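Only one protein chain is missing; all other protein chains are in place.
Let's look at chain A:
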């Protein structure tokens, strides 16, 4: 099936089998291997991407369902010259990662939280990030990093496209 979506602002046309998940389409058909696949059944959160501005588990959505959508992946976080996003800087600074496998999903969840609830307290940050499993850090560094990124971004414009289309898509 031929489908078209936008990934990080660029148009992508791919021909996929209906059973191809969005995660596999991003990795295999678009070559965007920054989105990681852990459990492949919606438990670990490693494959979290933004679809029309909302975080989704890319292993629980078929690529054909994303036809016409606008998708943001971890690759979309980098600046024009490849520089790290302030949230990524904060993860480096505060030991928000060790092996890095869960990090793309963590960053996409964190990004959505920063954009929608820039004043979230530690308890909210912890609750929101609980949809992503990390087996290295023990989570303290991740919560610290999101909190630090809040401060770094305070007063700046939202960092990612903030399209809110709910319900019908």
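One rule holds for everything that comes next: contacts are C-beta pairs under 8 Å (C-beta built on N, C-alpha and C of every residue); 3 or more make two chains touch, one makes a residue touch a chain; residues count from 1.
The rule is short, and it goes like this: contacts and distances are computed from a predicted model.
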item: Absent chain [UniProt protein name; select from "Glycine reductase", "4Fe-4S ferredoxin-type domain-containing protein", "Xanthine dehydrogenase family protein subunit M" or "HEXXH motif domain-containing protein"]; value: "Xanthine dehydrogenase family protein subunit M"
item: Hidden partner chain, touching residue among A:73, A:109, A:137 or A:150; value: A:109
item: Absent chain, residues of chain A that touch it; value: 1, 17-19, 21, 24, 40-43, 45, 48, 54-57, 59-62, 64-65, 109, 112, 127-128, 130-131, 166-169
